[in-house]
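Showing subunit A:
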Amino acid sequence: MAKREYSFYPGCSSQKKASAYNQWVSTVSICKELDIQLNEISDWNCCSASIGYAGGGELPRLVLSARNLALSEKEHPGQDLVATCAACWLATREANERLNHDAEMKTDANEALKEAGLEFKGEKKVRHLVEVLIEDVGYEEIKQHVKKPLADIKIAGYVGCQTNRPFGIAGESFENPVYLDKLVEVLGGTPVENYDKKVSCCGGALMFSEPEKSQALVKDILEAAYDGGADMIVTPCPVCQMNTEVYQEHINKKYGTKFNIPSVYYSTLMSVAFGQSAKEAALDGQIISAKKLEAIASK
Partner candidate 1 sequence: MADKKFAAYLCKGCGLGERLNINQLAAVATKEGKIPLIKQHDLLCSSEGVALIQGDIDSEQITHLMIAACSKRAKTEAFNFENVAMSRANLREGVIWVRPDTEAAKENTQEMAEDYIRMSCAELKYMNIPAPSQEQGRIPHILVVGGGITGMTSALEAAKAGYHVTLVEKTAALGGMAAQLHRRVAYQSPFKDPQPTGIADLAKQVQSHQKIKVHLNSTVADTSGAPGRFAITIAHESGGTSTENVGAIIQASGFKPYDAQKLTEFSFGKSPDIIDQLGLEALARQANGGPIKRPSDGKEVQKVTFIQCAGQRSQTEGHLPYCSGHCCLTSVKQAMYFKDANPEVDTLILYTDLRMPGFGGENFYRSGQDKGILFTKGQASSVLPNGGDLTVKFKDLILNEEVEDTADLVVLATGMLPNSGIDIEAIPLKVEEKKAGDSASEEPVAASPPETLVPVESVLNLSYRQGKDMPQLIHGFTDSHFICFPYETRRTGIYAAGPVRRPMDISQAMEDATGATMKAIQALENAALGRAAHPRSGDLSFPRFRKEGCTQCKRCTVECPFGAINEDEKTYPVFNEGRCRRCGTCMGACPVRVISFENYSIDTVGQAIKAVNVPDESSEKPRILLLACENDTYPALDMVGMNRIEYSAYVRIIPVRCLGSVNTIWITDALNSGYDGVILMGCQKGDNYQCHFVKGSELAHIRTSKIDDTLKQLNLERERVQTYEIAITDLARIPQIINEMETTIQRIGLSPFKF
Partner candidate 2 sequence: MSQAVEKYRNTFLREVEANVEEGQWVKMCMQCGVCSGSCPLGPHWEHPPQEIFMMIRANKREEVLTSSSMWFCTSCYNCIARCPRELPITHIMHGLAHYAQRQGLAPKELPTAKFAKRFWDNLLKKGRVNELQLGLQLYFMNGLAEGIKTSLKMQKVGLGMLKTKRMDPMEALGGHGCKDIKGLKAALNKAKQIEETKAAKALERLQSKS
């Protein structure tokens, strides 16, 4: 029996060979280290992120999440539902709260779910893995697992939007959450102080439809990290990670900048600090390689 067990909703981007596959890999490795067992919901579906609205109405979109919750309730009773993807977590938590708050809506959702032979009860807590790490495991315990402190690495904690608003991590402010900074410190690194773009939007899903407008936002985020002397950016969100990492060349071309800064998941950071291998930390998943982490991992 693992020390802690959760019902797990990986989401589309964390599937094998999807854009956040590296998050999945590193998450698996840190959970192993911390003795956390993530039980995947067997037949989960997409949450529609925050972009399904053109086609899907309010109720259909809620039903998507209600289905996942219903499955989790059925398969993993008593376990909190945990997600690693910001959008997945947000959509699921939102659906959970709204359906529990609005009896009529809940009845409607269940009427729809009946078609799939499911029922949403609304008895689960929906949590982000970061919450599990901070609240259930705690900084102290994480610190005890640090074998290779991330010495001399300056890291900009980019929290982004959806892990931060409208729910956020308990006790953190919307405008200046500090949990990533604290985590960086616990892992032996140096957080960038006053990183004032830490909760700015990267464009999210609009990177696909409005790339230029979104890249302008990413440019500011990267610039602020550079101004703060960051060696790399750390983020909890797959969309943030991808948007800050993969478009740097486009941005450089457009704005004449010379960005080349790695953007990593907090799970990758932790994995490296826990002394796990580059592969376990999914460092091979970096398009812009995190050389300083690689150096530590290979020590």
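Regarding selection, all candidates are chains of the complex that A comes from, given by their letters.
Odds and ends about this structure:
Going forward, a residue touches a chain if its C-beta (ideal position, glycine included) is under 8 Å from a C-beta of that chain, and two chains touch if they have at least 3 such contacts; residues count from 1.
As the structure is a computational prediction, the values presented were derived from the model and not from experiment.
Of the numbered options 1 or 2, all belong to the same complex as subunit A, but only candidate 2 touches it. Put simply, subunit A touches candidate 2 in their complex at residues 12-13, 15-22, 42-46, 48-60, 62-64, 67, 108-109, 111-118, 161-162, 164-166, 174, 200-201, 203-206, 208-210, 213-214, 217, 246-247, 249-250, 284-287.
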